[in-house]
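Below is one structure, written out as structure tokens; the observations come after it.
A single protein chain has been omitted; all remaining protein chains appear in their positions.
In this document, chain identifiers A and B correspond to the written order of the chains, with residue numbering beginning at 1 in each.
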Amino acid sequence: MSTPLLEVRDLQIALAGDGTTYNAVEEVSFQIGRGEAFGLVGESGCGKSITALAVMGLLRRPLSVAGGRIILEGEEIQDASPAEMRRLRGRRIAMIFQEPMTALNPLSPVGRQIAEMFVLHQGASWNEAMDRAEDALRQVRVPSPERRIKDYPHQLSGGMRQRVMIAIALACGPDLLIADEPTTALDVTVQSEIIDLMAELCAAKGTAILMISHDLGLVANMCRRVAVMYAGRIVESQVAQAIFATPRHPYTRGLVDSLPRLGERARHGRQRLREIAGVVPSIAAYPSGCRFNPRCPAVSDICRSISPEVTALAADGLVRCHHHG
Amino acid sequence: MKLGANTWVGGALVGLALTVAILAPWIALTDPVMDANLMNAELPPSWEFPFGTDAQGRDIYSRLVYGARISLTVGIVSQICNSLIGVTLGLTAGYWGGWWDDLVSGLTNLMLAIPSLVFALAIMAILGPGLVSLVIALGLTAWSYSCRIARAQVLSLKSQGYVQAARILGYGDLRIMFTQVLPNILGPLIVIATLGMGGAILSEAALSFLGLGIRPPFPSWGSMLSEARDQIRSAPWLSVFPGLAIFFTVLGLNLLGDGLRDILDPQSTTRRA
Partner (left out) sequence: MAEPLLKLDDLAVHFTVGGSLRGSVKTLKAVDGVNLDVKPGECLGLVGESGCGKSTLALAIMGLIPPSRGRIALGGQELAKRDRMATARTVQMVFQDPYASLNPRQTVRRTLADPLRLHGVANRTEVDHRVMDMLAKVGLRPDHADRYPHEFSGGQRQRIGIARALILQPKLVICDEPVSALDVSIRAQIINLLLELKDEMGLAYIMISHDLGVVEHVSDRVAVMYLGRIVEQGGWQEIFEDPRHPYTRALIAAIPDPFHRADAVVARAKAHGEIASALNPPPGCHFNPRCPLKADRCVSDVPLLEAVADGHRAACHFRDRRS
């Protein structure tokens, strides 16, 4: 297999609390190939967003990378200097966020914000850059781009703003696009369009995607492979359809079973949804052994004392469970 | 529960001022008005007169101690009055909106445009000097800040789920305002109230300084300053001590207000179950 575009090995992110240090993320490893769409799924607090920030070199105190390696096309970047990371960001790795309103400069017209990318990273002149910005808006299917380049972010709808974000992110043709909950704040029909757009543009440009979301269905639909995170660790990783059809970790199974899917009721009548008992643990109180054990229907003594090792599955999959399968 | 240094210092200062005011008859050395002996006029601090004497030969320490009663009474009572007016107007204006809000906001703007001291001056001119008119004048002219803050807080809380829930449960408007909204906006209002008390004490000082507040021979910190105006160079103790008394009391009130606001926030008390 050719060198993966991004390889994360045993990533550990520490959180400095009052007096103690917690491990917000531990032993996280995954690979993304060139042009591949990879999904990272988990609930709030599981560490998926800070993993992405670590890859971008954007972690700030009290968070920091405490161990492991982040390798971009064979080059280790976890210890890169801020100047080196700045050169990478925008040009080779780009990121889009959930709230475009806070990510866009409210005082600058959107056309200018896109044009900035060309001026800063590719040395284009402003005139040239503004033309290319108009093109970029056309590519993300904003209607009447020649008029929209002069608009300010607040004049655009949520979906439009997210398209602008995508245009900015993809302006310089990065190798990897990290999308952190890009559609969570959008309406369902708009969400579906934005996802389709992202998938299409990235496929056309050969850009890999790291898609982060709490929505397993969304991620499984868009990505080739999906990893599920819980309490700072990856508990399962498989090809998208396999995660849905044959989840191997009780947490993934719980997620898949607990959410009502269209068509289920017509086929099987209304079944009581299978609950996942308990609540997501807080970082200061992670259970010992397997972190999912207090909520796991398949729990046994070993689960409470020993943290499960990673078991390899077919097709580069993995699962972290004593009773997997 | 951790209380910052601010709260302790503030509390101590205010506590001291209150204690002095309450215990005045017992801790004063002489009668502040009657014990005047021109033979002792303008004496610097000594064992017999710890803070010196004034132009009439009266003991400044004793006058200061009795003066605390006046200054604190004015400060506390007038601010309570202001808060009651301001919070009631602001709360109702924010909650009901409409013409009432327009009226109250207009009135508030008017009050804010006129320097409150000038307003108080005008009222004093009509009512004449004295403690009661002072309290009335100060109590009716400085409610704008509480009103404005209360109104802003209500506006932001109105759309909160629990306020809507209360309406849905059948709670009447007044009940919602006073049991649901008010407890949740106390923080800033308390700070304003303590700042206001300090401000009222300063206003009393200013008005008395101008000769419109407490009239001689009764002592208030402000009137003491007023009487000492010509002797700042020759007999500094006449103005320094009342000045310091005002300074420390107002400082204490401000620090205490800050601390109280933090104490009243329920989220700082217990952690997640």
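Rule of thumb we're sticking to: a contact is a pair of C-beta atoms (placed from the backbone, for glycine too) under 8 Å apart; a residue touches a chain by one contact, two chains touch by 3 or more.
Quick caveat: nothing in here was measured; it's all calculated off a predicted structure.
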| item | value |
| --- | --- |
| Of A:M117, A:A220 or A:C303, the residue in touch with the unshown chain | A:A220 |
| Per the touch definition above, residue among A:M160, A:M198 or A:A227 touching the missing chain | A:M160 |
| Contacts of subunit B with the absent chain, listed as residue ranges | 160-162, 164-172, 175, 179-180, 183-184, 266-267, 270-273 |
| Touching residues (missing chain, whole complex) on subunit A | 43-44, 143, 157, 159-160, 187-193, 195-196, 214-218, 220-222, 240-241, 243-245, 251, 254-255, 258-266, 270, 272-277, 279-280, 295 |
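Definition applied: only the chains that are shown with their structure count from here on.
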| item | value |
| --- | --- |
| Cα-centroid distance, subunit A relative to subunit B, in whole angstrom | 56 |
